[in-house]
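So the structure is just underneath, and the comments pick up after that.
Left out: one protein chain. Kept in place: all the others.
Chain IDs A, B and C follow the sequence of writing; residue 1 opens each chain.
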Amino acid sequence: MNELHESCGVFGIFGDSKAAEKVYLGLYALQHRGQESAGIASTDGNEIYFHKGLGLVWSVFFDPNVMPRLKGHAAIGHNRYSTKGSGDIVNAQPIVIQCKTGQIAAAHNGTLVNAAVLRKDMEQKGSIFQASTDSEIVLHLIARSQKTTMIEMIMDSLNQLEGAYSFVFLTPDKLIAARDPHGFRPLNLGMLGDVPVIASESCAFDIIGAEYIRSIEPGEVVEVSDSGISSYWLPAASRKSYCIFEHVYFSRPDSIIFGEKVDKVRRNLGKQLAREAPVDADIVIAVPDSANTAALGFSRESGIRYEIGLIRNHYVGRTFIAPHQNKRKLDIKVKINPVTGVIKNKRIVLVDDSIVRGNTLRQIVRLLRSAGAQEVHVRISSAPVKFPCYYGIDISSQEELIGANKSVEEIRKRIDADTLAYLSVEGMLNSVENKGLYGSACFTGEYPTDVPQQFDKFEFCSGKES
Amino acid sequence: MNELHESCGVFGIFGDSKAAEKVYLGLYALQHRGQESAGIASTDGNEIYFHKGLGLVWSVFFDPNVMPRLKGHAAIGHNRYSTKGSGDIVNAQPIVIQCKTGQIAAAHNGTLVNAAVLRKDMEQKGSIFQASTDSEIVLHLIARSQKTTMIEMIMDSLNQLEGAYSFVFLTPDKLIAARDPHGFRPLNLGMLGDVPVIASESCAFDIIGAEYIRSIEPGEVVEVSDSGISSYWLPAASRKSYCIFEHVYFSRPDSIIFGEKVDKVRRNLGKQLAREAPVDADIVIAVPDSANTAALGFSRESGIRYEIGLIRNHYVGRTFIAPHQNKRKLDIKVKINPVTGVIKNKRIVLVDDSIVRGNTLRQIVRLLRSAGAQEVHVRISSAPVKFPCYYGIDISSQEELIGANKSVEEIRKRIDADTLAYLSVEGMLNSVENKGLYGSACFTGEYPTDVPQQFDKFEFCSGKES
Amino acid sequence: MNELHESCGVFGIFGDSKAAEKVYLGLYALQHRGQESAGIASTDGNEIYFHKGLGLVWSVFFDPNVMPRLKGHAAIGHNRYSTKGSGDIVNAQPIVIQCKTGQIAAAHNGTLVNAAVLRKDMEQKGSIFQASTDSEIVLHLIARSQKTTMIEMIMDSLNQLEGAYSFVFLTPDKLIAARDPHGFRPLNLGMLGDVPVIASESCAFDIIGAEYIRSIEPGEVVEVSDSGISSYWLPAASRKSYCIFEHVYFSRPDSIIFGEKVDKVRRNLGKQLAREAPVDADIVIAVPDSANTAALGFSRESGIRYEIGLIRNHYVGRTFIAPHQNKRKLDIKVKINPVTGVIKNKRIVLVDDSIVRGNTLRQIVRLLRSAGAQEVHVRISSAPVKFPCYYGIDISSQEELIGANKSVEEIRKRIDADTLAYLSVEGMLNSVENKGLYGSACFTGEYPTDVPQQFDKFEFCSGKES
Partner (left out) sequence: MNELHESCGVFGIFGDSKAAEKVYLGLYALQHRGQESAGIASTDGNEIYFHKGLGLVWSVFFDPNVMPRLKGHAAIGHNRYSTKGSGDIVNAQPIVIQCKTGQIAAAHNGTLVNAAVLRKDMEQKGSIFQASTDSEIVLHLIARSQKTTMIEMIMDSLNQLEGAYSFVFLTPDKLIAARDPHGFRPLNLGMLGDVPVIASESCAFDIIGAEYIRSIEPGEVVEVSDSGISSYWLPAASRKSYCIFEHVYFSRPDSIIFGEKVDKVRRNLGKQLAREAPVDADIVIAVPDSANTAALGFSRESGIRYEIGLIRNHYVGRTFIAPHQNKRKLDIKVKINPVTGVIKNKRIVLVDDSIVRGNTLRQIVRLLRSAGAQEVHVRISSAPVKFPCYYGIDISSQEELIGANKSVEEIRKRIDADTLAYLSVEGMLNSVENKGLYGSACFTGEYPTDVPQQFDKFEFCSGKES
């Protein structure tokens, strides 16, 4: 049920005669990371051109007049994840500004933990904020920097940020990509021939035929210009904190992120889950599509047969609004339907990647039971999140912290499963190659950075556009 | 790659206070059967109200003023499959007409083989045709019938039709559903409480919480009115001709059609394919999503590991038009991306449900090879179609008959596979329970009906709307 | 207040390499005649292509893919007037059909008085009707004609029609234009170089740079083909019945219709009104825009100063729907605002072209009074309609017949004017050059044709599309 789990997607390219088109395709491949808004900024060396809008990439750029205006050899793009308040055009990215050094465009994936402090501080100094996104903050910092070159100004600004960020910046003569020292969010370097490309996930390289080169390192700032590629470094963080949920559900399984294949990690999560929480059952099925690979891993490890027991209607998605019906009341059946022949009289292992509020999973368990399932054993390919994430996952409501507020048994009752097991934190970390690089704050509460005293994402809002 | 294989979807309900809403949801569940246009006609016992439009169900009914106008306790709906000439609003269904007996709405899934003859005949008698759909023909026949009751008039008309049809008709006081005597296309009866529901596939019952009751039989005409349900019978055909491709790819795997579970048949097809065309390989992968279940069957039977080796981007679909780019040139990478970690150095069995022109499959094989596949063995879960289908599959171009025109070896070369095997006709038929009921004309050329002397679907067009 | 008075507009051209573009512009100039739907059918000599849709011309053809598909050297088009039931796409014209002789497209301005009879008769013979427009009837008649050439078939069919029609027909090799023997609605011939053009009003010639040649005569059928232009004649009617309301409000003042300049007639109406119903006043103002010219005539004749006392907001129009407000409650102030400086303390002659229900006029009188008008004398530049029009004016509700149902004094009270006068029938007829050619049935009840026994426009509807 991927759609509840979104981050943002960023993409950049420098030196391609059809730069904006490449960004378009890249955003297309990264659509799963954010579906509220999309935007592209491009430059021909003189000026920055941009277009952004609400909705899916294809619709934002549907007007045939738009793409031709995005001229130039360099461009960046952004997919924004969906928040409750739709229609929030002022929050669409890239943000393009004019400051003393000229024009800069910025696109951001992540969340700053000192955003409120920085913002309040800058407001005291007389800055104004038009959006509720953190991205505006870094632009204010750049604008106020006393440094003289753009790369210095950006480094200077990034040094003041705490938290998660994978940025792409565009100026008329440079493309700059930056990943925070903890490395919370992925950011990758690819090459299309000799043209450097930046993307949140490697699947965006594949769509344009570019080659994945490597992950941009935590604390690395990559500058691309006519003179080539250079790397600069922010002070190293004492420990890295790659977000393991990028593997669990954010990213596409065909992507490489953090230097690892998502597919492989996700499979390992399923295998480990089978080892940790074995169950005597007839078949393993996934909640499609994000749990498919983990279910496959569970099946492999347990020897229990993998089956396709739930069919997802892909015509639904975000665009679906029953015009004549209360959206809330449209239950899960609009999206998911069980395959009765597979389910009937079976003892089922149902693998999902996480539990948000439990409503959907309860409905799915109920669907399975009404389709004749004998037993439903729910297995979650991640550990329960017990502490808020301050680094880019939307936990504005506490509801997602069901894992913190309720015992596994309580949750089991709520979703009406025969048994329920989460993967252990240890098990999750053992599923990645470089477990030392991944964060576990949301499981342990030991944050790698200071945390906001009062974390209220809506505190930041300059206005809630209707 | 389901989107190349569409039929049409029909739905009807009688006796529900929110009849049109139920049809809306039913069409939603049947969206995979047709995406060019959608329409609903309803009645409150006095008049027939209708709305239809081009595009997906949600968009056709997006305007909040539309649904409230579709008043009444009975309604029918239709999803139309996509043809080359888009924008063909006159072909959208249901068609609603006025004739001597009053108003009738009709929605049709299928193709009549004597359409051209009937049409020419009726044109000679002075009838006019506004669309290129066969559905208009039956309405002309009803209008010209000398019978006195609506059911008689409809029976009279159906008796003159040859070919494939699953119809739902609506008059101000009746819902009538009819399936041709050969039973080419599916049509099913469900119950929502005591309210009868008709649908092409049972998945449309599931979405509204109705219960699947049974298949409407070949030659059965079901009349639903305030007096209840009655069945009438057309003269029996000497043999039935259920379309096996409904199981291969048209229908959703969670549906029941022709009294059989699609999922089970599709799995059997995969198993049989494994028996008929075994191969020494490391993994089995499907071309997502329509071949998933067959691949699972192949895996089960062969013991070769099932893997998810290709990821499909569901944000593509029909709505995608790269505004700035030649649509043709957008290659398969926009839709499908290989999971390199799964593919690399592997000997792969790639299961697909059919080969249309071979272009897509060639691109996929190439993708797999560039992702490091050692060998690619293509297995097709259906037999090659050697003769045109006159009963509802769009074969307007001969391209689909690649199986008739080229040898398997030639096709293998074209798609650049290491080996290629189709399922045998015998093997296909053995995958269904009631093999005696299924047709095989498209494999053998022995048609269950007369066939059109000159079959040219465009001969019928009253106009090609731009 | 032109928007309450619409007829339909038709246009045709034969022999122009950009035929459809010319039709587009022609429809654009005729937009005032109908704003519900627009359509164009074209032919390249082989096939008929068409596109139609709901809304204004520019929006129906906004999609850049549409116009290029309307290929060929000949084309016809239609603007349809607005009815209560919006969204009535099946009623959009041209209607394009296939019958025994091939394809025909037809576009119609007018109303047939024997439509119900013909329709019922043809229904009895087995014809089906998909729309509620009369245009379908003539196509059925053509399809059933026993004649052999298209022109004969069309003549044969027209001979059976009674009532008002100005038709343009298109076949792959001919453009045919026909005006009924009474000549109710206008139809004109123009030339663009040596290319014949047909249009409801001459303003549509002006926009493409064509020259007005002459009115197509009552009963004349003009056939245009590669062989040139020929005229055929229907049996003459004993008397003509040009609709004088075409001059009063339907047509644009810059048009020539019925061989006379609308502007001149409209001015004469105003002058005559001044003679018939003089009043001692300070200024003459018009209800903009349709009464402007008549007000000018009134001013000229009376010597009372013409002023612009009401400003109309042209951004309103049909497209305006206050999304958040009851449309009904939006009073006249949204559309019209008085110029206080002009109105204050003045005795005003307010000229309008007609009174429909009187609601608008009452609101306008009230506006004038609240702007300080000392007296408001309403003068109507037409006579009260006392009998229904069966020839093309929408009088589906009897409300328009306020002139039949109420005395002038009663109406005066209703609109709260100081005095009210209509123009006399005699006065209207004296305002045109050829008064003997104009009908007066709606004033006298002496109809030039049989009239429907039970006239109910909704009787015809084959379905009320939502």
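Assume a contact is a pair of C-beta atoms (placed from the backbone, for glycine too) under 8 Å apart; a residue touches a chain by one contact, two chains touch by 3 or more.
All of these numbers come straight from a predicted model, not from anything done at the bench.
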*asked:* For the chain that was dropped from the view, give me its touching partners among the shown chains.
replied: A, C
_Residue in contact with the excluded chain [from C:342, C:402, C:417 or C:432]_ = C:342
_Of A:140, A:271 or A:412, the one touching the omitted chain in the full complex_ = A:140
_Residue among A:50, A:184, A:250 or A:315 that touches the chain left out of view_ = A:50
*Hidden-chain contact residue, picked from the options A:8, A:25 or A:41*: A:41
*Residues of chain C in contact with the chain not shown*: 21, 24-25, 28-29, 31-32, 56-59, 61-64, 66-68, 203, 206-207, 209, 252-254, 256, 261, 263-264, 289, 292-293, 296, 300, 305-308, 311, 313-317, 319-325, 333-334, 337-342
_Residues in chain A touching the chain absent from view_ = 41, 47-53, 65-66, 69-70, 87, 89-90, 95-100, 103, 105, 120, 123-130, 136, 139-140, 143-145, 460-466
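Keep in mind that, in the parts below, only the chains that are shown with their structure count from here on.
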*Would you mind working out whether chain A and chain B touch using mostly the same residue numbers, over half shared, or mostly different ones?*
same
_Taking the mean of the CA coordinates per chain, how far is chain B from chain C in Å?_
46
_For chain A versus chain C, what separation do you get between their C-alpha means, in angstrom?_
59
*Averaged over CA atoms, how far is the centre of chain A from the centre of chain B? Could you give it in whole Å?*
37
*On chain C, where are the residues touching two or more other chains?*
none
